[in-house]
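Just one protein chain is left out here, and the rest sit where they should.
Up next, subunit A:
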Amino acid sequence: MTRPVPAIDVRGLRKSFGPTTVLDGVDLRVDTGSVFALLGANGAGKSTTVRILTTLLRPDAGTVTVAGLPLPARAHAVRENIALTGQYAAIDDALTGTENLRLAARLAHLPSAAIPGRVRDLIERFDLAHVADRRAGTYSGGTMRRLDIAMSLVASPQVLFLDEPTTGLDPRSRLVMWEAIRELADDGVTIFLTTQYLEEADRLADRIAVLDGGRIVAEGTPDELKSLVRGGYLELRFATDADLTRAASVLDGEIDRAALTLQVHTDGDLPHVATLLERLAAEAVPVEKFGLHSPTLDDVFLTLTGSTDETKVVR
């Protein structure tokens, strides 16, 4: 069975800046109509990848096609089929929301007659009506990001690139942004997003690639990636080292003396968890706190990259 033509196809992509190798042979394939998340820490090469795919940078080596067109040869044609919402708001702070959208529509070469209607639609769709006549510089972070995406959508791109679309947003704005991204995906737009938030990739993406040190270290559906790591565990915390030692004699698990915790493997099945707790209760070992952990992408990330950089593990 042949797969449909990919929206993005990257093979052996390399890019260096002077002596620094940022991308060291990246392979990616994004199916048309899917949501793809490129996950990585700061400095992993996510933005460089986006900048190459959006024609802003030339690759040093490798083949890249976007919307079926080779880069950098057909850069201009690619630009007619994509849109980018970068990490830094690509809006004009001195123009109003309406003016920003109108500017984007003109530059996207929409017929003049179609511009007012398109601008009105986007203002309504991205809930910008109440701020449309105010300068964008006065907007909140979340509103700026919504205007930014609205500007990206004036020309109805086939592929939308979102470089860290929720970085710096408060939790509520992040939820609003997720909702907007999901709606776009439902409309059939191919979405390529980068993120350092594992939860974001998990919630939004059909497929996730993990970028580390300029290479893709894992690629798959969120569930496939989660299956790469061990299952869940019950974490028990004790008030004293003596309690921890007594508990460890009753239950098999990983002991952390510094944190006074014991991690006992479980599939999270209720009778099994109940049994574990009953055994502790039978020995009258006082448990200060306990919690059940399902495998998360955080675990995947740590397992794959062997890094404990806390910026990756934000929830």
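Here is the rule we use: a residue touches a chain if its C-beta (ideal position, glycine included) is under 8 Å from a C-beta of that chain, and two chains touch if they have at least 3 such contacts; residues count from 1.
The rule is short, and it goes like this: contacts and distances are computed from a predicted model.
**Q** One chain is missing here; what is its name in UniProt, given the choices "NADH-quinone oxidoreductase subunit H", "Transport permease protein", "Sodium/proline symporter PutP" or "Paired small multidrug resistance pump"?
**A** Matching "NADH-quinone oxidoreductase subunit H", "Transport permease protein", "Sodium/proline symporter PutP" or "Paired small multidrug resistance pump" to the record, the invisible chain is "Transport permease protein".
**Q** Which one, A:5, A:61 or A:94, makes contact with the chain that was left out?
**A** Answer from the full complex: A:94 touches the omitted chain.
**Q** Considering the whole complex, which of A:151, A:198 or A:247 touches the chain not shown?
**A** A:151
**Q** Return the single residue from A:6, A:86 or A:232 that touches the missing chain.
**A** Answer from the full complex: A:86 touches the omitted chain.
**Q** From the list A:106, A:130 or A:289, pick the residue that touches the absent chain.
**A** Within the whole complex, the residue contacting the unshown chain is A:106.
**Q** Using the document's contact rule, name the residues of subunit A that touch the chain not shown here.
**A** 17, 51, 54-58, 76-77, 79-80, 82-84, 86-92, 94-95, 99, 103-104, 106-109, 135, 148, 151-152, 155
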